[in-house]
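Below is one structure, written out as structure tokens; comments come after it.
Of the protein chains in this complex, one is absent; all others appear in place.
Chain nomenclature is as follows: A, B and C, assigned in order of appearance, with residue numbering initiated at 1 for each chain independently.
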Amino acid sequence: MTRKGEYTAGELLAILSARQLKDGQVVFAGVGIPLLAATLAQRLQCPGLTILFEGGVIGAFIEPGKLPPSTNDQRCTTRANMVLGSAEVLLLLQRGYVDVGFMGGAQIDQYGNLNSSYIGDPKKPKTRLPGTGGGNDISSLTNMIVAMKHEKRRFVEHVDFITSPGWIKGKQTRSEAGLLAGGMYRVVTDLAVFGFDETTRRMTPLALNPGVTREQVQENTGFKLEFSHDTGVTEPPTEHELSTLRMLDPERLYIG
Amino acid sequence: MTRKGEYTAGELLAILSARQLKDGQVVFAGVGIPLLAATLAQRLQCPGLTILFEGGVIGAFIEPGKLPPSTNDQRCTTRANMVLGSAEVLLLLQRGYVDVGFMGGAQIDQYGNLNSSYIGDPKKPKTRLPGTGGGNDISSLTNMIVAMKHEKRRFVEHVDFITSPGWIKGKQTRSEAGLLAGGMYRVVTDLAVFGFDETTRRMTPLALNPGVTREQVQENTGFKLEFSHDTGVTEPPTEHELSTLRMLDPERLYIG
Amino acid sequence: MSLVQPYLKLRKDLAQRDRSLREKVVSLEEAVSFVRDGDSVGIGGSTMSRTPMGLIWALIRAKRKELSCSRCIISSDGDLLYGSCASDHIVTSWFSQGILWGVSKVMRHFVETGKARYDEWSHLAMGMRFRAGAMGVPFIPIRSMLGSGVVGQRPEAKEIDCPYTGEKLLLVPALNPDVALIHVQRCDAYGNAQIDGLQFMDIDLAMAANKVILTTERIVSNDQIRRAPDQTKIPFFAVDAVVELPFGCAPHECYGVYEPMMRHMEFYVGLVNKDPVAGMKEYLDKYVYGPKSWTGFLELIGMEEVLEASRAGVSIYDA
Partner (left out) sequence: MSLVQPYLKLRKDLAQRDRSLREKVVSLEEAVSFVRDGDSVGIGGSTMSRTPMGLIWALIRAKRKELSCSRCIISSDGDLLYGSCASDHIVTSWFSQGILWGVSKVMRHFVETGKARYDEWSHLAMGMRFRAGAMGVPFIPIRSMLGSGVVGQRPEAKEIDCPYTGEKLLLVPALNPDVALIHVQRCDAYGNAQIDGLQFMDIDLAMAANKVILTTERIVSNDQIRRAPDQTKIPFFAVDAVVELPFGCAPHECYGVYEPMMRHMEFYVGLVNKDPVAGMKEYLDKYVYGPKSWTGFLELIGMEEVLEASRAGVSIYDA
């Protein structure tokens, strides 16, 4: 058993998100922590995990120390089962071949909507962010896991702009918008793991990370959280998880 | 100079239709006489002719004596520049990459509509024919040359069923139906070569084959033909055309 | 069943499929147990090329009934499906034995007497129906079929005015078969398939179908697949069963491996053209129900013809 301080926030994030994946699943992973966490899961509990990348890759098996700088680089294709067009790999999501979409996030709100387009008023933005990439498609078309740093400015009541839809305004609003399948499933942060209420579709804490208090989570969140009596505590990273993760990212490109 | 009787109707058909093609064109060819005639043209006046086949072939160069039994066989790919999906090759027509569609016909009418689906009432047909294949797409999407035997039962006032549209009911009816590009351009038979009037869109004789009279053509045609004063006479097949053709089809698979 | 499946049904059906990386090699007989009476069955290849004849042969032997079969262009495989009463409904753009032998007498007999249906679509329409199915959308617009008799018989296709250009367009509905039958040159035990040469509509068909059964000339290692991932044409998670079946398209061709076995085809056509009922019965009894196995069927075609077809097949790489 490890103690807090023996691992970085990035490491905790990668390991906790890796644990969300199940063997045999087909996972569409974004660059950064998702790519790393999916690769970690593949080396740990999910040898039969199939990882998809936006560049057009099915069933890659990333090599330690050779993490790709984007999901469109040749390194993503290492020992892949198939390489195909970018539109084709996104159409797999639309057709329904993918179990889980797995992304990072810049800004998220209580309904799991993600913003990676604008900070401030989109008409006259303070910051123009890079935009959706495949994020909008992934979150529109499959069940989502998001891994991100927990900061108050990132966990807001309403995002400035919905780049990648979660449950939109909660309740039935997602399916009413025409998004019939998928939806936000889990948010993993360095403070806690969240799910979404089945009726209201608001973000709900499921488990606190080791050593983290409810107050701490609430303080770092821009909207009201409702902790239930059965909010659990996540298991800290094991030595095996940490050593495997560090082997994968020896240059600490993503784990900080 | 050859004389009638020194070549078969099939040979005449292949040679006269081959002459309709121009070097540098992109031609979508059906099986049988069209495939043979396009290949002949490629060996004669059109070394830069690009032949497309429905099976998914661009720029094939068919070998003498190895004529394919259909345009979906591997023999169609001999020395091709590209092999691609069947839908993709048809989409080339839709996008506009093809200059000429080149097909055989079972039944044609005064507006160049082709029937390869039904003889008799389509609801209770005397004969169910094989159907359109790519014929409907080719004739809907590009300029057409049709090569066929000239018989009264094949040259009818109205086809029993429009499988592959020509000018439909003449005048603007083709574009009114939503077919904005292409249309019937030439019909080559063992008796004559036909074009279509630019206004009425009715079939018009352009030239009679060697030794054929106007009366002979009219007798074998199920609708009234209007010969103009400048209806010409086609040049008979040359020795070179005939010998090249016979070299291509030594088993006389298509030239009879 | 509705013409176009509601999206949630499509998604639910797919979610239930086991898409994990697992070996799925089965016998030909086990493979056809994935097809149920009444299923809609998409057939790969075109005309006489890469036809999954072994699977069709096995379906007929297993006495499947009321299959609704779709293929871009259907040939003597369609004859056998009608003639054996395995299928009474074929959706295609062209149905005959092959251009060399005139109109199929078997097709004519079944369609003209109303014993079976043949729904005709244009070739592009068939392609776009599979493609829409593969993409998970209900339709794709096309610019052919308009103004023809073909569209007149297909109320399933819908004419619209384009909201962008005002032009007339035809929407063709997605086709998501219950099962796809596809033959490939090689795949691994998981179903990662490579297809050489002409691909026809097989990739869209595979992605559209709710189950895919592959027969393959040979099974190769997953290592071999991973060495050239850009040569994989169908991903393993779209595949439900793999059968190693050499000469699995006989008497049709398999690109780069064998050309059609023309003497057998000539013999077959002679038989059914003489009498589409009795001739078909004779053929089925001797060549489909008769042999103990697919190898037994190949023995009936004969070593000489099989070798000849193979020699011609590989010769495409000499040109």
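The rule is simple: a contact is a pair of C-beta atoms (placed from the backbone, for glycine too) under 8 Å apart; a residue touches a chain by one contact, two chains touch by 3 or more.
None of these values were measured; they are calculated from a predicted model.
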Give the residue, chosen from A:Thr50, A:Asn81 or A:Ser140, that touches the chain omitted from the document. A:Ser140
Candidate in contact with the missing chain, chosen from B:Gln94, B:Asn136, B:Ser164 or B:Asn220: B:Gln94
If I consider the whole complex, including the chain that's not displayed, which of A:Ala177, A:Val233 or A:Met247 touches that chain? A:Ala177
Kindly state which of the options A:Gln20, A:Gln42, A:Gln94 or A:Thr189 is in contact with the chain not pictured. A:Gln94
On chain A, the omitted chain is touched by residues 31-32, 54-57, 63, 69-70, 72-79, 83-87, 90-91, 93-94, 115, 117, 122, 125-137, 140-141, 161-165, 168, 173-174, 177-180, 253
Hidden partner sits against chain C at residues 2-4, 6-7, 136-143, 158, 160, 162-165, 167, 169, 171, 173-174, 196-199, 227, 230, 317
List the chain B residues touching the unshown chain? 23-26, 48, 50, 57-59, 61, 77, 79-84, 91-92, 94-97, 99, 180-181
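Going forward, only the chains that are shown with their structure count from here on.
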Chain adjacency by touch: line, ring, star, complete or other shape? line
What pair of chains has the most C-beta pairs in contact? B-C
Report, in whole Å, the distance between the mean C-alpha point of chain A and the mean C-alpha point of chain C. 40
Whole-Å separation of chain centres (CA-atom averages), chain A against chain B: 58
Distance from the CA centroid of chain B to that of chain C, rounded to the nearest Å? 29
Out of chain C, which residues touch more than one other chain, so two or more? none
Considering chain A alone, which of its residues make contact with at least two other chains? none
